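For this depiction, one protein chain was excluded, whereas all remaining protein chains were kept in their positions.
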Amino acid sequence: MELQSESISAIQNAPLEDNGTGSARRAWARNHLPIIVVSIGIAVVLIGGWQLSGRYLNPITISTPSEILRSIPKTFLHGPYGSLVSALGVTMIDFGLGFLGALVIGTSLGLAIGNSRVARNILDPLVALGNSSPTIALLPLMIIWFGFGHSSRVLFITVVSMWGMAINTAVGARKARERYEDLIPAFSVPPRMYLTSVVVPGSMPFIFAGIRVSLAHSLVATIISGQEIGSSGIGGLAQLYGDQFKTNDLFGVIVVTTIIALVLYRVIEFLRNRICNWVNYS
Amino acid sequence: MTTIWGSTNDSGTTAETTSKHHAHLMPTEDDAEFSGHQKDRFLMRVIRNPGVVGVLSIAGIMVIWWIVSLFLSPIILPSPFASAKGLYQIAVHGVLGPAIVVSLREMYIGLALGVTAGVLIGTTLGAFTRVDRVMLPYVNVLNSIPGVILIPSLVIWFGLGSETRIIFIVLITVWPMVINTRAGIMNSATRYRDLSKVFGYSRIATIRKVLIPASTPYLIAGLRISMGLAIVGMIIGEFEVSYSGLGYLLISFGESLQTGRLIGVVFLSAMIGLVQVGIVRIIEARFLPWIKRS
Partner (left out) sequence: METREIAVAAHDVTKIFHSNELTVTALQNVSIDVHTGEFVSLVGPSGCGKTTLLRIIGGLTNPTRGSVETLPLADGSPRKMSFVFQDVNLLPWRSVLRNVEFGLEPISAISKSERKERSMAALKKVGLDSFALSPPFTLSGGMQQRVGLARALAVEPDVLLMDEPFGALDNFTREGLQEQLAQLWEDMGTTIIFVTHDIDEAIFLSTEIVLLRSNPGRLVEVLPDGLPPKRWTYDVRSEPAAVTLHRHVRTSLSGRNYDAPPAVPTT
């Protein structure tokens, strides 16, 4: 195969493994297998140790992995305070609507701030304030204004998590706008087209950073609203199990919540890598 | 550009703070350019001034709030003046002072422990690739747990005292520091790899003299996030596990429908948030004149 010298220099810049000969697969195995083994080993030791210590310590306070695993299917459909499934349903509706609201409002605010000087001057101080203050402090007010129902929780989630979205989008839009500004006179690009085909795609990496931050805030807001705004959903369930010292079931809820959070983060990451695959080359 | 986007790879969090930083840098530059080619009257220029508009927009909200409050019961929405009066009353009656002391004490102890632990763990991960590859999956899982869900179990383990809230604050402030420190150390390690090798620096000397100083921008970005989370953690902790502190005041004023005082405390929390941002900026300005230029 004949290579252009340019392409070789590009390859040299790429991270290369230079550990001699041998097939790529063998090199991969030699590189990764010990790490994977040690990593899994640590998990086995930790979980095993936890399981064993459950025999000697108070099971009410520490529970055991096997009990936790058993509790999840047990409480999945029928639990002492309602099933895990229905709690998940309630939570996911609150979360979905609240998060969506945050995305829509946050992105709109951000694009407005990033694109228009007037909007920026008016909105920037508000967004800066919203972003730096602990908006969860608004929770009691939400109860006074909207009661203990769904709408109160959804609004609370939106209000807590829209700021990170707004501020990241604003920065991204502004950067993209300024970076490619010379294209407007050079190709007589109409303003709307510049917005939709340059500014928005150009700020995608920042929008995704915003989505990630927003997701983290939404998850916290969802759980706390379940605990404090009418005991409902996953948050409420965790609280009830905790109050009753049903540690196994409590840990079951924690495990399920963590899995859901992990999946959501992975989805965002996957979408980001799909949509912003150009980032590392720009 | 590349650093910001590069670090977004490692954690959205880094990008968030970097962007916040830029957000605050926003006004000034193009403001001059604007008034330059549009030589309008003095009034016009005042209106275009971002500082003036900012104050006006906050003032505008206050006015709207005040007007709306005229038509609503003071339980739903008291006027701005009533809220200010509420804050003044609880301050005078000696409710506010002790609450602030309790809250800030827990917050700063938790923050200090969380940040220290985070820097240590992050440095270890960033500087020792093998450790990182073994531990990274655990870090990812632990970082994804929404901290609040742990509160009931923390209560079972540690009771209802202030230790529980401090531990909670540690648990939520540690991860941004871990992730940012790790990213900072790793980036600097790639950047300065040849340098420390050429001059014969040991691993430890490299970490101390090159990697940690080179990571300060990342550390500050992490600190900014962790400081924000510390207030959130403090308030959540006091919502759920407490009979004192600002979070407790919020909940109890909410439950007894003392909306004026409630809004006063909300404002106070926002002010604490602003002060935190200010503290980070002072740290940044004082220690890192080189960040912006290099």
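Residue numbering begins at 1 within each chain, and the chains themselves are lettered A and B in the order written.
FYI, contacts are C-beta pairs under 8 Å (C-beta built on N, C-alpha and C of every residue); 3 or more make two chains touch, one makes a residue touch a chain.
Every value quoted in this text rests on a predicted model; they were computed, and no experiment measured them.
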Chain not shown: contacting residue from B:98, B:213 or B:278: B:213
Given B:92, B:160 or B:195, the one touching the chain that is not displayed: B:195
Sole residue of B:205, B:271 or B:285 that reaches the chain not shown, by the stated touch rule: B:205
Footprint left on subunit B by the chain that the document does not show: 191-192, 194-195, 197-202, 205, 209-210, 213-214, 216, 288-290, 293-294
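In this text, only the chains that are shown with their structure count from here on.
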Length of the line joining the C-alpha centres of subunit A and subunit B, rounded to whole Å: 17
Residues of subunit A touching subunit B in the complex: 35, 38-39, 42-43, 60-61, 117, 120-129, 131-134, 136-141, 143-145, 164, 167-168, 170-172, 174-175, 179, 205-206, 208-213, 216, 219-220, 222-224, 227-228, 234-235, 238-239, 241-243, 245, 247, 250-251, 253-254, 257-258, 261-262, 265, 279-280, 282
Residues on subunit B engaged by subunit A in the complex (per definition of touch): 1-2, 5-6, 8-9, 12-13, 15-16, 19-20, 22-24, 26-27, 30, 34, 48-50, 53-58, 61, 75-76, 130, 133-135, 137-138, 140-141, 144-153, 155-157, 228, 231-232, 235-236, 239-240, 246-247, 250-251, 253-255, 257, 259, 262-263, 265-266, 269-274, 276-277
